[in-house]
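Note that one protein chain of the assembly has been removed; the remaining protein chains are unaltered in position.
Naming follows writing order (A and B), and every chain is counted from residue 1.
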Amino acid sequence: MQPLFDSFLFGGDWNPEQWPEETWERDIEMLEHAHINEATINVFSWTLLQPDEGEYDFATLDRIVALLVRHKFNIVLATSTAALPAWLVRTHPEVIRTESNGRRHVFGGRHNFCPNSAVFRALSGELASRVAERYAGTPGLKAWHIGNEYGGGGGMCYCETCAEAFREWLRGKYGTLEALNRAWCANFWSHTIVDWADVVPPVEYGDGIGTEKSVVSGLLMDYRRFQNESQLACYVNERDAVRRHDAATPITTNLMGTFKDLDYFAWGREMDVVSWDNYPGMDTPASYTAMCHDLMRGVGGGKPFMLMEQTPNQQNWFPFCKVKRPGEVRALSWQAVAHGADTVQFFQMRQSIGGCERFHGAVIAHDGTEDSRVYRETAALGAELARVGVSLMGAEVHARVAVIFDWESYWSLEGCVGPTAGFQYPQEVHRFYRALHRRNIPVDIIPSTTALAELKRYSMVVAPVLIMAKPGVGEAIEEYVRGGGRFVTGYMSGIHDEHDLVVPGGYPGPFRTVCGVWAEEIDALAPGDAIEVRLEDATVHGEIVASIMHLEGARALGVYGGGDFYAGTPAVTVNEFGQGRAYYVGTPLDQAGMDLLFGGIVDELGMESYVTPDGVEVSLRHCDDGRAFVFVINLTGLAQTVALPRLATGRAVLGEACDWESCDLGPYEVRVVAVG
Amino acid sequence: MQPLFDSFLFGGDWNPEQWPEETWERDIEMLEHAHINEATINVFSWTLLQPDEGEYDFATLDRIVALLVRHKFNIVLATSTAALPAWLVRTHPEVIRTESNGRRHVFGGRHNFCPNSAVFRALSGELASRVAERYAGTPGLKAWHIGNEYGGGGGMCYCETCAEAFREWLRGKYGTLEALNRAWCANFWSHTIVDWADVVPPVEYGDGIGTEKSVVSGLLMDYRRFQNESQLACYVNERDAVRRHDAATPITTNLMGTFKDLDYFAWGREMDVVSWDNYPGMDTPASYTAMCHDLMRGVGGGKPFMLMEQTPNQQNWFPFCKVKRPGEVRALSWQAVAHGADTVQFFQMRQSIGGCERFHGAVIAHDGTEDSRVYRETAALGAELARVGVSLMGAEVHARVAVIFDWESYWSLEGCVGPTAGFQYPQEVHRFYRALHRRNIPVDIIPSTTALAELKRYSMVVAPVLIMAKPGVGEAIEEYVRGGGRFVTGYMSGIHDEHDLVVPGGYPGPFRTVCGVWAEEIDALAPGDAIEVRLEDATVHGEIVASIMHLEGARALGVYGGGDFYAGTPAVTVNEFGQGRAYYVGTPLDQAGMDLLFGGIVDELGMESYVTPDGVEVSLRHCDDGRAFVFVINLTGLAQTVALPRLATGRAVLGEACDWESCDLGPYEVRVVAVG
Partner (left out) sequence: MQPLFDSFLFGGDWNPEQWPEETWERDIEMLEHAHINEATINVFSWTLLQPDEGEYDFATLDRIVALLVRHKFNIVLATSTAALPAWLVRTHPEVIRTESNGRRHVFGGRHNFCPNSAVFRALSGELASRVAERYAGTPGLKAWHIGNEYGGGGGMCYCETCAEAFREWLRGKYGTLEALNRAWCANFWSHTIVDWADVVPPVEYGDGIGTEKSVVSGLLMDYRRFQNESQLACYVNERDAVRRHDAATPITTNLMGTFKDLDYFAWGREMDVVSWDNYPGMDTPASYTAMCHDLMRGVGGGKPFMLMEQTPNQQNWFPFCKVKRPGEVRALSWQAVAHGADTVQFFQMRQSIGGCERFHGAVIAHDGTEDSRVYRETAALGAELARVGVSLMGAEVHARVAVIFDWESYWSLEGCVGPTAGFQYPQEVHRFYRALHRRNIPVDIIPSTTALAELKRYSMVVAPVLIMAKPGVGEAIEEYVRGGGRFVTGYMSGIHDEHDLVVPGGYPGPFRTVCGVWAEEIDALAPGDAIEVRLEDATVHGEIVASIMHLEGARALGVYGGGDFYAGTPAVTVNEFGQGRAYYVGTPLDQAGMDLLFGGIVDELGMESYVTPDGVEVSLRHCDDGRAFVFVINLTGLAQTVALPRLATGRAVLGEACDWESCDLGPYEVRVVAVG
């Protein structure tokens, strides 16, 4: 597709307001030497721009922008509303969020506004408007960046303003108290609501069980939906303010992968381009990072996205922060591109000397020179992106497999009180995704409510732990399979309806017919325990839960082993349904189990797949003209060998020519080959 | 004795108010098919019954009752006061409890009232009165159920209303500040009280150390006593309201075994029949459950009790909830009966689809059919209880051994700041109890202040970790032993007086003479460490603490091994005192050690005992006519073998005849034999 930008943006956050002005020019020169062509600015300058309610001062920002223009930098310009000024909290204490314990914050931190605060909406909108009015049309301005990492301040707001707005929201949604009480099953523990004023947010000192669960889970689900919409309304408010002054420049805000609190599919619909911040930890598998990229691309409707932030070296906020190994940042950058990124941006250009992020890596580190390993690696990456990047832009990922990611199932699964506290939603999605990634099968990540017509584009649709089946989802899946699709789901799926009420009649509810199984009971395993599953000729293991199932037309692919009373009963099943097949995985299989299961499906579908060593990834982006780029990336610190004979006919775009029958990859080595 | 009910109640909680009315009749039919004859209703319906302060509406409850009457169900009717209506919290915010952190709750949860709230007392009493007035005399009404699981809402109330009432309570108890200061040793850290208004509940932001300890422990002890009495007064208030309308039907509330916050011996005195909720976790030993049953029977003065709740399948509130294995619920039900239960009731009849308990097992599960394993097992159990249950009712447990359980020692032991944080009171009681249970010795559990005349009914009295020796207790025990009794106590016993002050003069204070030992020091062991004890010819181990003791007339049965400075000194002693003997166990012995010690005492007393495999229990209930029922229950998931030749002459009541010289028991198998 047509790329959004005319050049490959390589750069990231630059915060010159933390430094004496006389140092700025030198920064820019050093960045230019590293082939950096973009600066993201004005992310945290609200107080400088507006030192008092009625007073605005753009002098410093004017000089920063002028410098960048002079150097022909591309600019991503933020609205600066992600951290409240101290004076604003002092003069309007209600502008800041209130924790689940009922404590309203005082000044401090960031991402800390109450999303329903009228004063926040007014002042942030006004600031965005003034910034846009002043800088629209600036040469090199490539994108507007609204706020920053919405919701990253530690949780939802529970203040009285939010409570009141929530009551209105409920009234709009349900109309009558009867409908509300029914949706919430509110007669449980006499939680019946007789007046809208009775509704209290799910605070820890009320109906909340911690912050992730609630006695009445419908209350929590609705509060999460409401808070998501409230945050989104803050974004839309600023976006619209900007758009009034600039009709064309793309507008975005930076997302955070599998961040729980916001339903990014809803956000993606309001963004011109998705951008996101990729911060894998030292134990994050390459496949998890890949999944996040695919999710973010999915949120953007499949279009290329911006890698708005990554670190050029170690992070600072993990308890233990390893430095990035030589080549590691390069490999991660190319992984992002391989999954659809059309920019490579960092946080940040120059390392802070104060503030809690001062031990976070930067292109220009505390030594302040071009001598550091990090600077040199960045410059080398910049050089190769300058050479290769533009040709890739707009190229698309073509996937025949879709994995469903559903934020409401995320909230619902982790909100269950029983049968186990062992689930983390994204980890369970990753459990299925990993088996596809290991075979280098391209994957799209889609919302659960994807229309049948869209589903039909895929040979396989995977729905891990899709505990909430919203209206129409069961029907669409049935139709999809009937028409020849492969559907894979399993434990904990199909249990709740859109109100987080159990669908009566036996699990997996709306997927029971298509899967041809009844999961009568869900046994929980103690932490560390595993249950044997005999799958084909192998013995693999499940953990966390084991669904105790009855075949209702399906055939057992695997059965439980071990000595428990349900040994010998089905653990993994397949059901021939119409022209297609539906698989049900009764227990969270280990990697070997998932590999075996998905290997079979992939083979049966005749999908092209390459099994590569763990952490070695082969990806493709397809250009409109039929050409494609193949990315072979070793995301490990060890030497690896791959056999990819089909690449023999390709043209080495990055890396020297090699023998693809047996190609050695050094640690973090990247190869890009043009084919077709 | 004469049974309280005319039939064996088999049923439990039914919450039709959560369901459309058209489903009720079908529920009842399904329950009837499972031989269920009882429904506990109206537990959580306050808002439905009283949608506003001046408005009552019994229409729904009328229809529920009418349906049950039509089906000749037995009814346990609750007063519905265990969960505050949202409107009541909205209109009277002070009605709800305040946490130890000073935060008053908002609406949510259950068991959440302030027990000293005047409005709660008035409205709950009024509701109980109206319910009783309306439904007294209902056919099948078997018992009134006041509130529900008192105190189960997460802790004591620390609000200003409670504080003020507490000051009055103290004034009544102590009369003068001099007496108060002396009882609290209040000059410690200058905690001297010069005005009653100075007294502050032991909140976390005051004198509390967390919620379980306090700088001045006398303050915490008195606050616990006061809160216990306050909760009890709420029960009594409703009970009396009911009794005004119904002179005869038994009144109860459901207790919770070893629940810490309430002194159930005080509660038992106010209840016509004790009922309780038995929820063993997946690691709870059968002996611990047995101990709880015996404790609950003891709280009821030895009379048969009601098993008001247990789950027909997995619980939901543990972090990891295993499904109950086939036969397990049956075995647990019969274990309850063996220990004195005259009912078997479940929570609940139909599984909720909303609310935080929706993953808690139910007779009718989410599938809603009679096809589930749980339903079928319940029905089978119902059939056999219908056949056998009535004949057992009123039969008594005859015990020659008493174990003392003392709630104030519970609070005191777990309130100690030093010498170890390693103690959980019920686990230490169980440590002694288990050795008796393993030999299938019937045990009564009694309060520490049991009169000498009562003590004399027992051949052995065991007082584990009886850290608080209330006035007269030492004297009674001395007299008991002098007259020929066996007394077993040990580490951490006899240290505190009724004010939680150390009894000066050397541990174990009032038990020093009778035990003939002085425990000079109490050494603490690190977690995971054990100390060798050479007991008779065996080497066993102690943990947590080791008392360093001097013999003062006693004889050492065991000495410490290992290389520490007190190796070779007494670890376990016996003292010949009058006609009896007193044993002192200096360290928490492991199972082998306790088995050896109690084996010797039991043999010396010539008590009948059967050593059975762990988890296999043999119990007796005695009828007035001299007959007895012997219950042989395998509470494990493994096959077991027992030799009980004395049962050869009995008549198999449950289970087929077998060779009692070597009887195989399948997993969870139950056999009942009538003898005598």
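In this text, a contact is a pair of C-beta atoms (placed from the backbone, for glycine too) under 8 Å apart; a residue touches a chain by one contact, two chains touch by 3 or more.
Since this is a predicted model, take the numbers as computed values, not measurements.
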Sort through A:Ser7, A:Asn316 or A:Thr449 and give me the one touching the missing partner chain. A:Asn316
Touching the hidden chain, out of A:Pro250, A:Pro326 or A:Pro613, is A:Pro326
Residue touching the undisplayed chain, where the options are B:Thr98, B:Thr161 or B:Ser214: B:Ser214
Omitted-chain contact residue, chosen from B:Asp523, B:Glu617 or B:Glu669: B:Asp523
Out of B:Pro3, B:Pro51, B:Gly206 or B:Pro250, which is the one that touches the chain we can't see? B:Gly206
Residues on chain A that touch the omitted chain in the whole complex? 15, 17-18, 44-48, 51-52, 80, 83-87, 90, 99, 103-110, 282, 313-323, 325-326, 351-360, 365-369, 372-374
Touching the unshown chain, chain B contributes residues 101-102, 184-195, 197-200, 202-203, 205-209, 213-218, 416-422, 499-507, 518, 520-527, 548, 564-565
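Definition applied: only the chains that are shown with their structure count from here on.
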What rotation angle, rounded to the nearest 5 degrees, superposes the C-alpha atoms of chain A onto those of its identical copy chain B? 120
